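Structure in structure tokens, see below.
Here the complex is missing one protein chain, while the rest keep their positions.
Labels run A and B following the written order; every chain starts at residue 1.
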Amino acid sequence: MAQTDRIEDFTRNAQARAEALAEGSGPLAALRAAGRDAFAAAELPGRKTESWKYSRVGALLEEGLLDRPDPGADPVAVADFPGLDADRMLLVDGVPRGLPKPGEGVVLRRLAELAELEAADLGALAPAQERPFVALNAALAEDGVLLHVGRGVRVERPLELVLAQGAGTAPRGAHPRILVVLEPGAELALLERQLGAGAVFTNAVIEVHVKEGARLDHVRLGLDAGDGRWLTALDVRVDRDGRYGLHQALVGSRFRRNEIRIRMAGAGAEATVGAATLTRDRTHLDTQMSLEHEVPHCTSDQRFRSIAGERSRTVLNGRIHIHPQAQKTAAEFNTRNLLLSTDAEIDAKPELEIYADDVKCAHGATVGRLDPTSLFYLRSRGLGETEARTMLSFAFLGSIVDAFPLEAVGSAVRAELETAFARPAEETP
Amino acid sequence: MLKIRGLHVEVDGKEILKGIDLDVGAGEVHAIMGPNGSGKSTLGAVLSGRDGYEVTGGSVEYLGQDLLALEPEERAREGVFLAFQYPVEIPGVSNMEFLRAAVEAVRTHRGEPAPSAVEFMKEAKAACAAVKLDPAFLKRGVNEGFSGGEKKRNELMQMLLLKPRLAVLDETDSGLDIDALQVVAEGVNSLRDPERAIVMVTHYQRLLSHVVPDHVHVLAGGRIVRSGGRELALELEEKGYGWLQDDAA
Partner (left out) sequence: MSENAERIDELVQRRYEAGWVTDIESETLPPGLDEDTVRFISAKKGEPEWMTEWRLEAFRHWQTMDHPEWAHVHYPPIDFQAISYYSAPKSKDDAPKSLDEVDPELLRTYEKLGIPLEEQMMLAGVAVDAVFDSVSVVTTFKEKLAEAGVIFCSISEALRNHPELVRKYLGSVVPYRDNFFAGLNSAVFSDGSFVYIPKGVRCPMELSTYFRINAENTGQFERTLIVADEGSYVSYLEGCTAPQRDENQLHAAVVELVALKDAEIKYSTVQNWYPGDEEGRGGIYNFVTKRGVAHENAKISWTQVETGSAITWKYPSVVLRGDNSVGEFYSVALTRGRQQADTGTKMIHIGKNTRSTIVSKGISAVNSENAYRGLVRITPTAEGARNFTQCDSLLIGDRCGAHTFPYIESRNPSAIVEHEATTSKVSDDQLFLCRQRGLDPEKAVSMIVNGFCKEVFRELPMEFAVEAGKLLEVSLEGAVG
């Protein structure tokens, strides 16, 4: 089918599905209404859409994204992390299944049951305008989770947020929606896991509000390769003196696109981002990162490390945007990439967009190979070439993973990445 | 030459100098000593016209004119030279072109002819030799990648070239080893002249054994608490600053 026909078809079907959900009242219904309008106004990404330059979503649209998943489907297997003591929120295809009973000061609610009062941030943190898939998520959101941490509450046990796909083979589409709000002075460690590599096309939107002086450590794992199709938007707002740390480990899958926008909205806010990614075989991983410095005296520091092998593609667009008036900003972005194969591709696009003069901003990007001197050094000490390569490549990703705040998770992820890295390439026809 | 009366200075709304009176005559060498945070560096900054220092009271008269009314470059052209405690780096601008522009500006102002390229080179090399700075430094960016000692000698070299009437040395001796200290001292001594005044701001007395001051002032808590001859410096060396704190309070 031609691209234009495909887009027309998809748009028509999506609007029809959204209309079918028009009934109802409450915050979620309001979100859906706004999503419907935004989707109708937005244009699906085409060949000339700059932010989709390296990702073609085209044919994937025909694979069930608009079909509602089976509500009774069993989730894919959810393994525990040895040594991690956490409360788990499980969502299967976007629908909460059993929310834990959290400690004092922490509220967990299904979005479908949300009261007006609790929903101030819903849809406000992740605006749907000009983002068709965020709009689609809003338009089709039937449920989701609100996680609210009260003023000054320091949550001791990490919370695990599992976005699992339902098992099954029929192509379907899920639209999980999560809202996380930390009131002033609150502290939390959140472990988000994207699980599944099957038939469900997951289009998730996660909104995070870190209020004054609050602190959120957000560990984010997407370690299932294979046929999974994942499209996620993460929108974070950090208020005055708030701290937000994002720690990601992702592998490529059939399609994985990760849009992240962090807004520094109050003076003294800090954001750190560390991301390790690995793509192999024919997988695809596209990260679109935007750091918005809207006010003075904020700091951001981002480090990305990526390895691409076989026929895979790694894309990273890392934008730092310093708004007028955001003086005394210190912002740094750094990406280092290892390309392991002539059939693989790495596309890196660090961007600086700066409208204030008294700032310290820098970005750096390298794409390269393993340092031959180090390689030789290891071999001269008796390591085989493959072993030496693995060790060096992995040291590269390890520096990110070792800095993860939840130690038990860090070491588990390290092992998992190591296995993913060391396994032989899939046979490609 | 320099007449300071009742000088009050604030930085970020906090009063640092609380009424300074000081007379410096031509040909004299003054040392301003004092503990950390006493306001020593503020004095140099105010005299040279640095931003961020608000004069809230008093006056500074230099060669009969109101120094505080002049822009920094006008003060420089009138012969006020500040040797910085922490000289800033200016990447890409060579020491040579920088100095040539400075010398030209200052001498033109004085009605002297600007030196030709050859003359300037000669003078610059001589100044380098006097402070034992490799002339290769002339070709490098201003203070770019210089060590602490090299930066200080570079400041002094500039002073020799610009031949100020009033030289203020802000902690020029700090961080120098004994050999470098001697080099700096020789440089300063070579500038002693009946027409020129030198004000040395320092924490320690050791520079003063090499450059003997005519007057020593002790600054504490934003005021000059003691003035005397060079023996005052020796007394400070012996007793430290502690015994002065009471006076300052």
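Some observations on this one:
In this section, a residue touches a chain if its C-beta (ideal position, glycine included) is under 8 Å from a C-beta of that chain, and two chains touch if they have at least 3 such contacts.
For clarity, every value in this text was computed on a predicted model and none was experimentally measured.
Touch with the chain omitted from the figure is made, among A:Ala267, A:Val367 or A:Met391, by A:Val367.
Contact with the omitted chain, checked across B:Ala105, B:Met121 or B:Leu234, is made by B:Ala105. Of the options A:Leu60, A:Leu339, A:Leu375 or A:Leu392, the residue whose C-beta touches the omitted chain is A:Leu339. Summarising the interface, subunit A meets the missing chain with residues 50, 324-325, 327, 337, 339-369. Taking the whole complex into account, subunit B touches the unshown chain at residues 48-51, 71-73, 75-77, 81-82, 84, 87-88, 90-94, 97-99, 101-102, 105-106, 109, 141-142, 158, 162.
In this section, only the chains that are shown with their structure count from here on.
Taking each chain's centre as the average of its CA atoms, subunit A and subunit B sit 57 Å apart.
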